[in-house]
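Right, I'll just put the structure down here and ask away after.
For this depiction, one protein chain was excluded, whereas all remaining protein chains were kept in their positions.
Take a look at subunit A:
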Amino acid sequence: MFSLEHITDFIQQWLYATFNPTMALILECVIVMLLVIGLFAVLGLVLVLMERKVAARMQIRLGPNRVGPKGMLQTAADTLKLMMKEGLTPDGADKFLFNLAPFIVMIAAMLIMAPIAFAKGFQIWDINIGVLYVSAVSSVSVIGILMAGWASNNKYSLLGAMRSGAQIVSYELSAGLSIISIVVLSGSLQVSDIIASQQTGWWLFRGHIPAIIAFVIFIIAVTAETNRAPFDLAEAESELTAGFHTEYSGMKFALFFLAEYINIFIVCAIGATLFLGGWMPLHIGHWEGFNQIMDYIPSSLWFLGKTFFLIFLIMWFRWTFPRLRVDQLLSLEWKYLLPISMFNLLLITLIAIMGWHF
């Protein structure tokens, strides 16, 4: 059976057998770096195309259909166009910060990649505080956004960055509380442990209604954290032209654009890991035959399937809901999501202590 775990094990053994340990470690790091960059490039192309196609279908349009078969190469052509464009820096901008900001956003996105388990035994770094690490590093990207907004020397950019800051700080609370509720159920912060605890069933189903509420709140909060519609006040093209990346062009703009999609992928991967069992196949009770058939599907496909399902859900939100006002945005978080998720966390703790979950 196809397994990424065997491939990585084989490569590791070969490296350590051929080179001395230091050299082997360095080579491993290089391979991982290349893989992550490759994944980023592919994800950027695929997700942007997917978004445009999903948007088109939901608005009874066709979407890109000219470049390549069924428009598959549209995003590749767009990337080529962006690369050839001039990366303009405004006169009044703080040149250093202006050029640094896209990389900060990008690096923050890259860092969160570390503890995500893409398949069985296929994980860059199985750190024992994986979930904490993810929620901590995900807030670094707001620094990049604030930096971009401030350094642009443009009122729209600054307003967009400020809004983005307020939004991310607010919604991190309820996202964090939803994550904690799964940590309470599984009793571990380590990503591999959380996935292993879902061997008999995904937490979304095992945790009764409170887990479903936590899942819904998590999805809402991460939609806000990634600055996507209906929470795209940071960009708000009708009010702020393009928000914090108004002044960016060419490849620097492409990095922001890419980081947005990578962040969507990452938060959806975390959602899939916490609530939908990561790479764990769907198992139903004692249906042995069914469970064995499910085991034959490679774990990487399970992970990608779940992640892309959540990405589709977030795209569905974007093309359905109108944008919130700033006051509505904040009252949704502080008056609804936060109290509900706090109460929900209490319920889940009770369930975990009494062992009421399946």
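One rule holds for everything that comes next: contacts are C-beta pairs under 8 Å (C-beta built on N, C-alpha and C of every residue); 3 or more make two chains touch, one makes a residue touch a chain; residues count from 1.
Operating definition for what follows: contacts and distances are computed from a predicted model.
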In UniProt, the chain not displayed here, chosen among "Phosphoribosylformylglycinamidine synthase subunit PurS", "4Fe-4S binding protein", "Multisubunit sodium/proton antiporter, MrpC subunit" or "ABC transporter permease", goes by "4Fe-4S binding protein"
Of the candidates A:16, A:205, A:319 or A:356, the residue in contact with the absent chain is A:319
Sole touch to the unshown chain from A:39, A:58, A:173 or A:330: residue A:58
Interface residues of subunit A toward the undisplayed chain are 54, 57-62, 316-317, 319-321, 336, 340
